[in-house]
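Okay, here's the structure, questions in a sec.
In this view, the complex is presented without one of its protein chains, the others remaining in place.
Chain lettering (A and B) follows the sequence in which the chains are written, and residue indices restart at 1 in each chain.
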Amino acid sequence: MSTQIHPTSIVSKHANIGINCKVGAFTSIGDNVEIGDETEIGSYCEIGIDFGILEDKPLTIGPDSLIRSGSIFYLGSKFGKGLRTGHRVTVREGVLAGEGLQIGTLSDLQGHCTIGDYVRLHSNVHIGQKTDIGNFVWIFPYVVLTNDPHPPSGELIGCKIEDYVAIATMSTILPGSVIGRGALVGAMTLVRGSIPEDSIVIGMPGKVIGPTDKIRFKKDGKPVYPWRRHFHRGYPEEITQVWKNEFPDG
Amino acid sequence: MSTQIHPTSIVSKHANIGINCKVGAFTSIGDNVEIGDETEIGSYCEIGIDFGILEDKPLTIGPDSLIRSGSIFYLGSKFGKGLRTGHRVTVREGVLAGEGLQIGTLSDLQGHCTIGDYVRLHSNVHIGQKTDIGNFVWIFPYVVLTNDPHPPSGELIGCKIEDYVAIATMSTILPGSVIGRGALVGAMTLVRGSIPEDSIVIGMPGKVIGPTDKIRFKKDGKPVYPWRRHFHRGYPEEITQVWKNEFPDG
Partner (left out) sequence: MSTQIHPTSIVSKHANIGINCKVGAFTSIGDNVEIGDETEIGSYCEIGIDFGILEDKPLTIGPDSLIRSGSIFYLGSKFGKGLRTGHRVTVREGVLAGEGLQIGTLSDLQGHCTIGDYVRLHSNVHIGQKTDIGNFVWIFPYVVLTNDPHPPSGELIGCKIEDYVAIATMSTILPGSVIGRGALVGAMTLVRGSIPEDSIVIGMPGKVIGPTDKIRFKKDGKPVYPWRRHFHRGYPEEITQVWKNEFPDG
């Protein structure tokens, strides 16, 4: 099987599309785009938007990726293998992301941010510029990561989200916040400042109410966090094996 | 008048489209889709998306429906007559919905949920999997119904929203919550647990502050709730007649 490009799509001769790829109907792919092998791009996407100043900055999508329909990617970003998006995501320039990133439907990455490996953004997540996200982070629907400490101002101070953090639905993270490794942000929480590792923060304004290890499953009393103890769905075998060795009793 | 399909649209020969329908420009309709009579589908829609495991599960849209432009429906859901959507809604597989459902612009139904008759979802509402919504429910903009009690986990515990409930803007409903018939959730409320019938819940965390019948119109002192006392716009005559008989003084 070779690459299939729908006849209604508009693909630049200067785009570099790998083997065994698929491009859907009514999709536009511009110059200076590199799409890795075995990647599927849905219908109604715009891949490689340039607003005149990005022309020498490629957009690179790693192999084995899936970009669902209606999604928009600007030039000037780079994604590792196995990117998966929902529908109608918007990704501005200057994103540097690792492997296995998931971006949910309608999520909006404002660009100029770094994202580690196997990060999962659910639907309608908003990532401000200058955000720094580690590895294995989860961000749930309608979470906003902000960056302007004095809106509106010219200052931009991004948030730092460390490895294994989970941020629940509808939370807002204020500029310059640092959420420590493994911390849990409860739903509808307003986070400001530094949150210690493996701690729970909830409320408005957010308060640290204790360590995550006090949260237990009802069924067996085992700790819920770190979530990598028990939640392995969709991660590569070589990663989940490390987690299983780290927590042999799950 | 017979069915009009815009020449730029891509409609499967295996789709079953009723009489007097209209399909807009640049719209895609896949196999195994059934569209009822007198239905209009706007431009830029994708109707009947299959990601490889849904092929034998039809998408059924009842007659007299209106799907506005840019909307996405997966295979494997069923909607009664009179469905109306805003623009760019996303509807995943496994939705079983009654008559007269309204889905506002940008709303995101994650699938695998049940929805009764004459439910109205305003703009940008997010419905998690396993949600169970009754009849005549109203959900206002930016409300999220969640389902994961320990994010991220494999457990999914949907919310139950009973008949005539109204959930105001920007509220988050935590997994497993049950909102009793006729209850009112105030704007920006975080709901957890069971909310009694005909009660008002507000705040973060949400607290029940009394029965809905203490809310009165300023103009005449009559009770505002149950809202079916006075609000009848857009419901069928046979339904509003029942409501008028139930509340003869409005």
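Convention: a contact is a pair of C-beta atoms (placed from the backbone, for glycine too) under 8 Å apart; a residue touches a chain by one contact, two chains touch by 3 or more.
As the structure is a prediction and not an experimental result, all values here were calculated from the model.
Summary of contacts with the chain left out: across B:54, B:166 or B:201, the touching residue is B:166.
Between the chain not shown and the residues B:22, B:57 or B:87, the one that touches is B:87. Summary of contacts with the chain left out: across A:24, A:42, A:70 or A:104, the touching residue is A:70. Among A:4, A:153, A:194 or A:241, only A:153 touches the chain that is left out of the view. Residues touching the missing chain, restricted to chain B, are 8, 25-26, 43-44, 69-70, 86-88, 105-106, 120, 123-124, 138, 140-142, 166, 168-170, 187-188, 203-204, 215, 217, 224, 227, 230-231, 233 (touch as defined at the top).
Hidden from this view is one chain, which touches chain A at 10, 26, 28, 44, 46, 49, 70, 72, 88, 90, 106, 108, 110, 124, 126, 142, 144, 146, 148, 150-154, 170, 172, 174, 188, 190, 204.
We take it that only the chains that are shown with their structure count from here on.
Separating the CA-averaged centres of chain A and chain B is a span of 28 Å.
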